[in-house]
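Missing here: one protein chain of the complex. Every other protein chain is in place.
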Amino acid sequence: MAGLPRSIPVSSKPIITLTSDFGLDDAYVGVMKGVILGINPDVTLVDICHTIEPQNIQQAAFVLSTAIPYFPQDTIHLVVVDPGVGGARRPIILETDRAIFVAPDNGVLSYVVHAASSKRISKPTLMRLPPPLQAFEIAKPTYWHHPVSTTFHGRDIFAPIAAHISLGRPLEELGQSISSINVLPLPKPRTDARGNITGHVVHIDHFGNLITSIARGDLPPGSYSIRVAGHRIRSLSRSYEDGQGLLALIGSSGHLEIALKEGSAARLLGSKPGDEVHIIRRQSGQAREQSGAWVHCA
Amino acid sequence: MAGLPRSIPVSSKPIITLTSDFGLDDAYVGVMKGVILGINPDVTLVDICHTIEPQNIQQAAFVLSTAIPYFPQDTIHLVVVDPGVGGARRPIILETDRAIFVAPDNGVLSYVVHAASSKRISKPTLMRLPPPLQAFEIAKPTYWHHPVSTTFHGRDIFAPIAAHISLGRPLEELGQSISSINVLPLPKPRTDARGNITGHVVHIDHFGNLITSIARGDLPPGSYSIRVAGHRIRSLSRSYEDGQGLLALIGSSGHLEIALKEGSAARLLGSKPGDEVHIIRRQSGQAREQSGAWVHCA
Partner (left out) sequence: MAGLPRSIPVSSKPIITLTSDFGLDDAYVGVMKGVILGINPDVTLVDICHTIEPQNIQQAAFVLSTAIPYFPQDTIHLVVVDPGVGGARRPIILETDRAIFVAPDNGVLSYVVHAASSKRISKPTLMRLPPPLQAFEIAKPTYWHHPVSTTFHGRDIFAPIAAHISLGRPLEELGQSISSINVLPLPKPRTDARGNITGHVVHIDHFGNLITSIARGDLPPGSYSIRVAGHRIRSLSRSYEDGQGLLALIGSSGHLEIALKEGSAARLLGSKPGDEVHIIRRQSGQAREQSGAWVHCA
């Protein structure tokens, strides 16, 4: 596909989603929408989240990753969590076989790149894009909103570029092809010699559920218990209403979650992103009569 | 109408409203919109409220009830306050002569049923639907988003069903007709032998106004005063700027409200939902010279 002019089909009703750390107490989000509608009045705008913690790129990357699979083919995702605005970081367009992203090149698209790559990194890396991903450095001021400020590229660069993409304009016309972008390491669980797993809380949602880095597929076969903040959970629940008190379950993002029935696990445990969560496997030497105390996955 | 295939007219530009306790700090609301737009890109989406207190069915039912009358004929209301997700509660569609509701069968549609019924209940009841109401248990996985999680039916069941309804698909095709749904008792004021009324605060709005269970039509004829949290209010104001200090007036939902001029009544009084509000009628034996101290409604 390289070398071919790429653009989204103009016949569809294009969708632009918006994710930012702008909050809801200013006109910043509305202003980006005004700029977009001035270029393409027929676009459908959808807010993903605007209360990302100021300048928290990791959190934005995670929240965005939970939304991407549920939007239609060719959705354009505008992501403006941009502590480096006005500095050297590049504004970019990233295209996958499913969606197009417009964002600063600061790692906020890391989950998108990791989903397409088997390469694992342990520190922030300028990473060569695996096919079919393609990226462009936004570089043609013709398509920006002028005068361009040094403090609000969401309004002056990212929003107009997303709007022009929604009009079907080829990405090559909006930027310069690049082969690598900045990627942050994913929070991945570690497994020790005995098969015990240490993961981390990556996000705490509005209900106070702790969403962890431990995916469904990371869980070991056999029996195990879950330890978090000094508590032990001995079974996997099927849903938030299955069980009593502190629960562990596979949540809607496919990750292990710690929840409190009719309450906030985060408040009960005093948890915050980065806190450890442990999966402790049952050792074969452990007494059989205790087996009720362990999760058993066939 | 029973037995006839029912669907909304496909010619109109359909509206889906969204009410939930998902908050605004996650992608949950955006995800439901993505799922809907993937099925019907031409729908108009309107947020009612997403900051319902987690799992507070009563509050969601009330807030929704204040919005319904102001939406056009055939609006589809998607309501996801669903503490029982993944458990035994049924996902349902409820149709009135004005709108269609998609929600868990947990009482969140109680105001809708009460508005069509003269039956009064004093405890949660599986209530036979009065005509012209019709309900369907959502039961055809063909129209769901797969894989269906056990924790996010808003995304996997309710949102896709609302989208299919907006496409004009007959409700019979999406679910199984049912004759009863779960209904909560409405908070109704009590009147004692002397004609005095005891109502409750059902909602505190963003301004700190106390919205009570006492409707305009519940107010007694003649003179009365209003007592709330140790304060007495002796006249009904016409608007928030009519009078001084603590005011009582009929608010925009048609219910008695307690407000504080240029301030928050809830903060001043330390009030919360459930608190009592009293209407004290003037007794005939009371001295005439005090009559200025009483509300008089001709």
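For the reader, a short list of remarks on this structure follows.
All chains are identified by letter, namely A and B, in their written order; residue positions are counted from 1 within each chain.
Here is the rule we go by: a contact is a pair of C-beta atoms (placed from the backbone, for glycine too) under 8 Å apart; a residue touches a chain by one contact, two chains touch by 3 or more.
All figures in this text were calculated on a predicted structure; none of them were measured in a lab.
The omitted chain makes contact with just one of the residues B:67, B:167 or B:215: B:67. One of A:90, A:155 or A:169 touches the chain omitted from the figure, and that residue is A:155.
Touching residues on chain B toward the chain that is not drawn are 12-13, 15, 17, 24, 44, 46-51, 63-64, 66-67, 70-72, 75, 203, 205-207, 238-242, 249-252, 257, 262, 264. Contacts to the hidden chain, counted on chain A, fall at residues 21-31, 33-35, 37-38, 41-42, 45, 54-55, 83-87, 145, 149-152, 155.
We take it that only the chains that are shown with their structure count from here on.
For the copy pair chain A and chain B, the superposing rotation over Cα atoms measures out at 120 degrees to the nearest 5. The distance from the centre of chain A to the centre of chain B, with each centre set as the mean of the Cα atoms, comes to 34 Å.
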